[in-house]
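Note that one protein chain is taken out, while the other chains of the complex remain in position.
In this document, chain identifiers A, B and C correspond to the written order of the chains, with residue numbering beginning at 1 in each.
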């Protein structure tokens, strides 16, 4: 009952050729290469239901996941991929009620994952230097129903962050080494820090800074996800895969520098 | 202020040789190979503070993360590793208020991740056939402060699940193919399904069942996480890594069988 | 001196945009998107020399490697990739003077690697059921100057191999499990056996047969090769990579079944 689809509800329509359409239910026609669907007629149906196009093609009405929204969103920047963002959120131990910083926000992919983890009682302070990206992130987060727990700030972090004692801080900028110190300052004692960067040179520069400040448990990871063909008689990996997204650097703030790990 | 450590608070004490102790603060002595620490004296200190042992060795007081708790917990089963569990939670789109099923619970590692994602307003129905594992999971979840949102059921799922219309279902049993049907029945339309298994034979059997039922978006993934030495002048991967934990199968329930993707 | 390029010598011409042309030097014009080259004029030049096209574009005259020949050859089949074939040749311990079997030959990629390893004094017995592939392999091997040490046989191996006591045997057919016995029979005591197959199901079937016969040191491997961008200031892996080619199975023949490892 509760699942009955309502006016303006967002659905993912999946066709049998694998094509997908992310749409809102309203009195409008969806035109696809497989025929037309009257979106208004889907109101009152349920997730998982079958829908037919004007040409009789079968589609399925699905509930879009955050991961699907992220992968399909309007973006103008490189994003943190779900394979990495989910692990980072767990390593940062982000949970209901936490106060965390996300900088720079870019298109909002990582921010969304953090926002979901802090829940309704937490807050993500999301810094972005470039106004147009901040606007894009705001639009995306609003679309995903997560804007209420995010405070977007158009600001250069060279001056430092406005917050103190945040539980966790995520840094994704081209020159992270220049901001390690202000990150340390914004974190609470024992606060968790994560940085992503695509090149080994960036990792090296950033590690140098991190190792010069009171951080412990410094780790660097990369993840490789490999998909398999879901065919039981010929089970094997697909032919090609993503080889690289970013290196993930993790560290934990302690209060005193002397006495490092 | 708010961070001041209280009586019975759980902390992770990290020493400079990398050794770690997960303890509660009470009037008790912690004996380590680096000397003794009077745990009662840490009450009133803060996370990130430095503590010295009787022999003058330096330790750091850290706030244990769920990931650290999971990796250090008492376990009698193989667990779903954080590298996999974090991705599964995102793929299953588990969020505040969701009702999800976790079966079989084992030591509770995956259950904890799901429990954190459903938040205070959601619920994890956690099935476990073997009483001793159910007890262990209960103990672990209580220790991690997540038991309030988990309902542990000592029950064989061969008879099916008690719940209907759950948002997501996670299956981790030795013979998953025998339970795909009851999983389908418990899921809501559009509900998300995930299975883990260590061998390719198990994946094949399970795919066969999944492909015979109204599921779409069937995917199989594996993840490889590689750590690097965090040394900026000699940045390189560590020598050895985990080569395999489990294959992850994902699918989405639709209502009708005909018309498959 | 000795390197002076001769009539009909085969060269690889590499342009600055990365495009490559594999050609023989004769009185003929090579037409490319970067202009024309008079191939006859390259006779008398040397490998490593620079050549200019009619439009002034710069190209380099390189000596094609076997690896480049394989990757650029006419093929009608899946080939064993160099990343795998080089390792297989070493695992099979193929060396000057060895007698080895290659079955089925396909386009001849693996056969070429084996042929190079057995040297002028060795021999590769190359079986292929399909006449058109045998012809293609013959043409390719001749082109690469390796045909003198290969004996191509158009024959179904279901009847067994003509040779006995071969040093090594390489098997690449869709149903390897049906031929494990005839492979065992053709190998000498201590002879090395390798099989490639793309799916886990094929590996399982084949392992079952191998483990039922007097083979020891049974191993299965897969290789993942990742390329990096060769830029020193932004050193990082490329975005995408080959995720899967084939599983490689290895085993060593012993004479008696009882007493397995």
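Following the convention adopted for this analysis, a contact is a pair of C-beta atoms (placed from the backbone, for glycine too) under 8 Å apart; a residue touches a chain by one contact, two chains touch by 3 or more.
All of these numbers come straight from a predicted model, not from anything done at the bench.
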{"item": "Selected residue (touches chain absent from view) among C:91, C:130 or C:155", "value": "C:91"}
{"item": "Selected residue (touches chain absent from view) among C:43, C:154, C:182 or C:218", "value": "C:218"}
{"item": "Residues from subunit A at the interface with the omitted partner, ascending", "value": "200-201, 204"}
{"item": "Missing-partner contacts on subunit C, residue numbers", "value": "3, 14-16, 18, 46-50, 58, 60-63, 65-67, 82-83, 85-87, 89-91, 93, 95-96, 113, 116-117, 119-120, 165, 188-192, 200, 203-205, 207-208, 210-211, 216-233, 235, 247, 249, 252-256, 258-261"}
{"item": "Contact set of subunit B toward the excluded chain (per top definition)", "value": "198-201, 226-227, 233-244"}
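Keep this in mind: only the chains that are shown with their structure count from here on.
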{"item": "Distance from the mean Cα position of subunit B to that of subunit A, given in whole angstrom", "value": "20"}
{"item": "Multi-chain contact residues (two or more partners), subunit A", "value": "200, 226-227, 233, 235"}
